[in-house]
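In this view, the complex is presented without one of its protein chains, the others remaining in place.
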Amino acid sequence: MQWLNILIQGSLLGGIYALFAIGLSLSFGIMRLVNIAHGDFIVLSGYVALVVVQGTGLDPFSSLLIVVPVMFIVGYVLQRGLLNQTLSGGLLPPLLVTFGISIIIQNGLLQGFGAYDHRLQEGPIETASLHLPGSIDIGVFPLLVFAVAILSIASLQFLFYRTGLGRAFRAVSDDAYTAELMGIDNRKLYALALGIAMVFTAIAGVLFGIRTIFDPAAGPIRLILAFEAVIIGGLGSLWGTLVGGIVLGIAQSVGAALDPTWQILAGHLAFLAILIVRPNGLFPRTRD
Amino acid sequence: MTDLAADREPVRVERATKASRIFALVAIVVLAVLVSLPWWSDAGWMRLVAEMAYYVALAQLWNLLAGYAGLVSVGQQAYVGLGGYMLFYLTGVWNVNVYVALLLAGPFAGLVSIPVSFAVFRLRGAYFAIGTWVVSEVFSLLASLILVLGAGSGLSLTVPILQEISSDRDVRDTVLYLMTLGASLFVFGIVYFLLRSRHGLALTAIRDSEPASASLGVNTFRTKFIIYVATAACTGLIGGLIFLQKLRISPEAGFSINDWTVVVIFMVVIGGIGTLEGPFIGMLVYIVLRELLADYGTYYLILLGVIAIVIMLKAPMGLWGWVVHRFDLQLFPVGRRLALKPDQSKR
Partner (left out) sequence: MTLLRTQNLSAFYGDFQALFGIDVTVEQGETVAIIGANGAGKTTLLRSIAGALTTAPQSVLFDDAPIGDKTPHDIVRLGIAMVPEGRRLFQSLSVEENLMLGAHSGRAGPWSLKRVYELFPRLHELRHLPSTSLSGGQQQMAAVGRALMSNPRLLLCDELSLGLAPVIIRDIYQCLGAIIGEGTTVVLVEQDINRALDASTRFYCLQEGRLALTAPTKNFDRAALTAAYFGM
């Protein structure tokens, strides 16, 4: 039963990791842009929620109504105003510019909020749990997060495969040059893509902020976890990213069961092992 | 036979330029001044110059990796920490002589980088970058968990180890300073030598177009692999020297991405990526900015971030790159130029 527990907890953990990874996966899939500041935007969303909660008295879930549009606009403007210019310069400009953004966000948050830990309080749901036969406890909140992850991916799949906008995204991802020749405004589409990525980043940031304490320096590890989920799952597949998150979560749970301080390390080692054995991930799709 | 052929060729291949010859003289003078520093300056200046020296070395190495080999690593701090820890471990736990331990730190880092490359070379571009970061995090976590390495609190250099260098504090400072200067020169020498050689030409070709150079017979994988391991080894050596002077190492300090990667990348990018002169300039800019603005804490770091972004967008070739573009200048002669021979009217 101990093992079943580990599997379940690990899988649920995979939900939050998949949520972390969605934004990263989107921006890479559509624009081949790896946003080094991705983790910092997750943390930034948490801080935006904190400000909203403290300013309006709303609970964190409700604060999403404000945080999500705000982060969408942040993503849209960032891509349109800054990142679009980096796309044609090769590998270094996007990497170094997003690196610079990461430093700016971390230090800006440090300046604004100090080096303290913060958390978003949602109430009893944080610790509620379902008691299943076989002495298995499933936390309601992790289950909720997992459900949100599934819902998010499903809605994105709907967007990509059943709407005109999704069609345009896929076309631009395939062949940006020809897409433009067919009448697509690439720059606007890229901005929209980052905006949408930020929507899910914001959701991830708020949920993460309820579940764990965060501080201005919490960004990089989020980026790494998101990245590991994407790579394990295989580039180009959102459902694959969910599986990648689950595998990562389970690896971490196994490590934590052996010794709590080994949790993150176990995840890293599993990632490196999979990378060596299956470099294209478990469900590779993109040809890039 | 050879004479006939040589007569027929109207051009010859030149390495040095007029500017580089002048610069070589200037460099020798500056070097002499720096070497003599211990005899006319104080410990504070020696520490600063030593810091400048090891930062330049790290910047040259990162530049070699990213600017020439196209391997943008955000995880070189792994080898800085590795070199430092190896030094402390060998001297502290195995009572190895401090000089021997220092000499072993580099090769050890190089050896570790071999299996690491098997993992990270599977990734490309920005994913490669993050992959190297993961590896560094793994080392950091391992260091914080292994008791014999001091776990979370790290290790300190004990007095007996320091006394192996000298019991006299001033002599010790001088020795450490000169060693750092020497190591930095050595690292620069390796980078310079590599770039001047056939490998350097291969690198430039790879940097300009990997498929094209592969089709011409350049073994891109092997070249990159050699560069990666060599860079790791040199970085390990520098790491050993850095922490020998800091006297303490901990996972956070040894594998600090801010200290060993962010700053280094900043230097290379500002100075001019893909040039030998760039890291020197970038290092000077960084040090000056730091001395002027360090009081402003986080604002100063934000400013660094902003400068890096602006440079990347407006002047991606960095300060030196701008100079090269404008004046066609090269101080360190790594290129090859075709020069017309003076007219031989014997015919």
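Per-chain numbering from 1; labels A and B assigned in written order.
Just so it is clear, a residue touches a chain if its C-beta (ideal position, glycine included) is under 8 Å from a C-beta of that chain, and two chains touch if they have at least 3 such contacts.
Just so it is clear, the model here is predicted, and its values are computed rather than measured.
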Worksheet item: Touched by the hidden chain, which of the shown chains?
Response: A
Discussion item. Considering the complete complex, identify which of A:Asp117, A:Asp137 or A:Asp174 is in touch with the unshown chain.
Written reply: A:Asp174
Item to complete: Return the single residue from A:Asp117, A:Asp137 or A:Asp185 that touches the missing chain.
Response: A:Asp185
Worksheet, complete the sentence: Per the touch rule stated above, chain A touches the missing chain via residues 164, 167-168, 170-171, 173-175, 177-186, 287
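By our rule, only the chains that are shown with their structure count from here on.
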Discussion item. Distance between chain A and chain B based on Cα centroids, please, to the nearest Å.
Written reply: 34
Worksheet, complete the sentence: chain A residues touching chain B in their complex are 34, 36, 82, 85-86, 89, 91-97, 99-104, 107-108, 110-111, 220-221, 223-224, 227-228, 231, 261-262, 264-265, 268-269, 271-272, 275-276, 279
Worksheet item: What does chain B use to touch chain A in their complex?
Response: 66, 70, 72, 74, 118-119, 122-123, 125-127, 129-131, 133-135, 137-138, 141-142, 145, 257, 262, 265, 269, 273, 297-299, 301-302, 304-306, 308-309, 312-313, 316
